[in-house]
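Here the complex is missing one protein chain, while the rest keep their positions.
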Amino acid sequence: MKRLDETAAGVFIICVTPFKATGELDLTSAENMVEFYLARGATGLTLLGMMGEAPKLTVGESVAFVECVLARVAGRVPVVVGLPNAGLASMAELSTAVMAAGAAGVMVAPPSHLRSDAQIRGYFTQVAMAIGKDTPFVLQDFPLVTTVTISPQTLMQIIADNPNCVMLKHEDWPGLNKLSELRNAQASGAMRPISILVGNGGMFLPDELARGANGAMTGFAYPEMMAEVLAAWQAGAAERARDLFDAYLPLVRYEQQPGLGLAVRKHILALRGAIACATLRLPAPVLSAVDIADIEYLIERQARRLQALG
Amino acid sequence: MKRLDETAAGVFIICVTPFKATGELDLTSAENMVEFYLARGATGLTLLGMMGEAPKLTVGESVAFVECVLARVAGRVPVVVGLPNAGLASMAELSTAVMAAGAAGVMVAPPSHLRSDAQIRGYFTQVAMAIGKDTPFVLQDFPLVTTVTISPQTLMQIIADNPNCVMLKHEDWPGLNKLSELRNAQASGAMRPISILVGNGGMFLPDELARGANGAMTGFAYPEMMAEVLAAWQAGAAERARDLFDAYLPLVRYEQQPGLGLAVRKHILALRGAIACATLRLPAPVLSAVDIADIEYLIERQARRLQALG
Amino acid sequence: MKRLDETAAGVFIICVTPFKATGELDLTSAENMVEFYLARGATGLTLLGMMGEAPKLTVGESVAFVECVLARVAGRVPVVVGLPNAGLASMAELSTAVMAAGAAGVMVAPPSHLRSDAQIRGYFTQVAMAIGKDTPFVLQDFPLVTTVTISPQTLMQIIADNPNCVMLKHEDWPGLNKLSELRNAQASGAMRPISILVGNGGMFLPDELARGANGAMTGFAYPEMMAEVLAAWQAGAAERARDLFDAYLPLVRYEQQPGLGLAVRKHILALRGAIACATLRLPAPVLSAVDIADIEYLIERQARRLQALG
Partner (left out) sequence: MKRLDETAAGVFIICVTPFKATGELDLTSAENMVEFYLARGATGLTLLGMMGEAPKLTVGESVAFVECVLARVAGRVPVVVGLPNAGLASMAELSTAVMAAGAAGVMVAPPSHLRSDAQIRGYFTQVAMAIGKDTPFVLQDFPLVTTVTISPQTLMQIIADNPNCVMLKHEDWPGLNKLSELRNAQASGAMRPISILVGNGGMFLPDELARGANGAMTGFAYPEMMAEVLAAWQAGAAERARDLFDAYLPLVRYEQQPGLGLAVRKHILALRGAIACATLRLPAPVLSAVDIADIEYLIERQARRLQALG
């Protein structure tokens, strides 16, 4: 399998982890989900992300899920696998296993106890060595969840320190100026090129494309939104991209609620037939009847608005 | 002045604190801002909120600003004043001063060291006693900033404990089901009626109105959005309310970026002539040229879309 | 193996996890360490605790280490195994495995995102069900590390909810009055009896024994201190217990430094021959030459003072 590199672009979907109503891992749905995502424009997949309920899987289940998806994808698109903050030994073990099975790279977020620049920089150096220089990795910069603030200067140092850091999953909030700063550093030669894909459910996708993002790595239940916005953008149709984005924005916003958002996403994916069942493993929030009514109403309005757009 | 009570509703604008380019308090702009807000549908004003740069004022400046606004409002709408988390003595002192000057009530958020339900409940009992039973207060529930999680049960206990707790500024995120739970408790008689106004820049305004919110208490730079959405909602025109909301949503989202959002808001308010100068007191984030271009583009798209709506 | 119950008392040592200089798990040292601890008065052992570098082991290593220790202990004392905050499925899987291998119970600390009483209570109910009602568990109450504050009332509810909660590892700080409150509740019949063992390296051991603790569960590198203090206490020789404690206190304090403390502990255990090598797995702090000189000086002073005590 081709390894991930700094030319990666497009829409990497953060996959949910499908479960049966009993809570059992649902590998049939996993295969179906792969086809659903690919048919709607995904150019890559990311497994075991923070939003993918990875911490709720046993190690055996994690490996089974990754192998199932890799087999189904069969090399059509690159697959990135999130590593848990579980000590370097466990991270290296899982990394080696998934790379051997055909993953294109791994993803790492900083553990929440890191504070100073030196601590953060040191951590990524240790991780990069532990997974090995031939394993490309994505740095996930998501302070709302990790509580770790990484300055642009520290990001640049990490990228300089570790040639296998090839992509930034950019989801600082606010993060627009951080993105601009990195792109300016790259333009001036102060930083080697890396791929920057955006997260946060896509809440700032057009604004981030305007600042040089290469696409999105997030899990919004309508992957076609991201694919179409990106295509319009690349075709020079910025207004069209914004119109599409705005049509989806009320639902993007609804799905972006912390914690509850994954239940919203799975509910929609089940409605759309991507997975058989919207079940989350416990502990998990449960949608109320009013939430479900909200979602269905927002979907219906979204459909009308997209139709009006043509 | 009429004191705030549980019948309060409508749009209470969280006012910015205007400064001159030198950083000096700008009371001329404060007066102008009052007229700007009232002309666009504000039914109440809130001063010295977290987003209003209150901690950057000296005590003397805080009092001068409040007195200036109260004098200009001259009883046309109720004015709520935020109290700092600065010890009960300072809170009582400021509360007494502003109530004597004609404020309708005060607002209190929990300090960030509170954790258990008993600690939170105890804190509000102490505050309620310190400010006095004749001073109505708004409880601001904003965990993203305070880091304090208040369960619906604890909110109900605080409301039962303290008759002068007459309003909830609801900005938990996700918070829709908390809002429903409180309204259900009220409907079943388990909780006395209180006013619930929503925050978070209005990001969930129509969804929250649908669940029984009485209006908004937030500072989005287009108060008329909230007033018009609320009016449409109350007139039974839910689709119209949603259409209006959606037209403003891209900018609501842009202004809702933590930290940077206040700079966005002040920039727009200065553009709109509400205040003379967009200056924030240091320490504060500064908008980049690209941010300003973003804002102006979003304003222009918003105007086109509102025109299309009619 | 006899299961842990509320009569558990004495000194449960939080075992370190021994590594070779290469970072490889050192099972020979693990066996040696068991004998070291038992010979110095341990009446129980706890494996995979927060301070035991558990997160740095792979799942396979964790199981191998637990099995090695259980085989060596061969039923002489009860062994408790710490579960990671890794989702209910992984916790149940590890719990089942170690109980089958002969552990006496498991230990659970709350994950750091829990805030309200209801969230904390709900979490332990889910854990108690996931591990099964026949698996006794120790609740570790350690806010300095977990950031979760559990009120005495919530602790009592968790104990009432879950009959398999048989022990509290008490290391809130300050926590003396919480301990008294629980013992008073037990005396008045408001709470069923449970075992309370104290942590924090033993920093408050005599004060906690005076308030009704049943012993200690912590990992100070001189287990004999805890065993002797407890024996003196139980023999009614409170002054003698204090004198012994005070002789060790300068080193207890030095070993209780967050993060660095485990390196101090392993250094002493290696000096004392309990383990072959003081190595910590990366990422880990490293003792400076001055730290090592400090430790050796404190050990020497401690020996002199103990000799003077007789």
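Things worth noting here:
The chains carry the letters A, B and C, assigned in the order they are written, with residues numbered from 1 in each.
To be clear about the criterion, a residue touches a chain if its C-beta (ideal position, glycine included) is under 8 Å from a C-beta of that chain, and two chains touch if they have at least 3 such contacts.
As the structure is a computational prediction, the values presented were derived from the model and not from experiment.
For the chain that does not appear, the touching partners among the shown chains are A, B, C.
The omitted chain makes contact with just one of the residues A:T22, A:S116 or A:S188: A:S116.
For the chain left out of this panel, the touching residue among B:G122, B:P193 or B:G212 is B:G122.
The chain that is not drawn here is touched, among residues C:G189, C:P258 or C:G310, by C:P258. Those residues of chain B that touch the chain absent from the view are 53, 55-59, 61, 84, 86-90, 93, 112, 122-123, 126, 281-283.
Mapped onto chain C, contacts with the missing chain fall at residues 173-174, 176-177, 180, 203-204, 207, 210-211, 242, 246, 249-250, 253-254, 257-261, 288, 290-291, 294, 301, 305. Touching residues on chain A toward the chain that is not drawn are 115-119, 148-151, 153-154.
What we mean here is this: only the chains that are shown with their structure count from here on.
Separation of chain A from chain C in touch steps, taking the shortest path, is 1. When every chain is represented by the mean of its C-alpha atoms, the one lying closest to the mean of all protein C-alpha atoms is A. When chain centres are defined as mean Cα coordinates, B lies farthest from chain C.
If each chain is reduced to the centroid of its CA atoms, chain A and chain C end up 38 Å from each other.
In terms of their C-alpha centroids, the spacing between chain A and chain B amounts to 33 Å.
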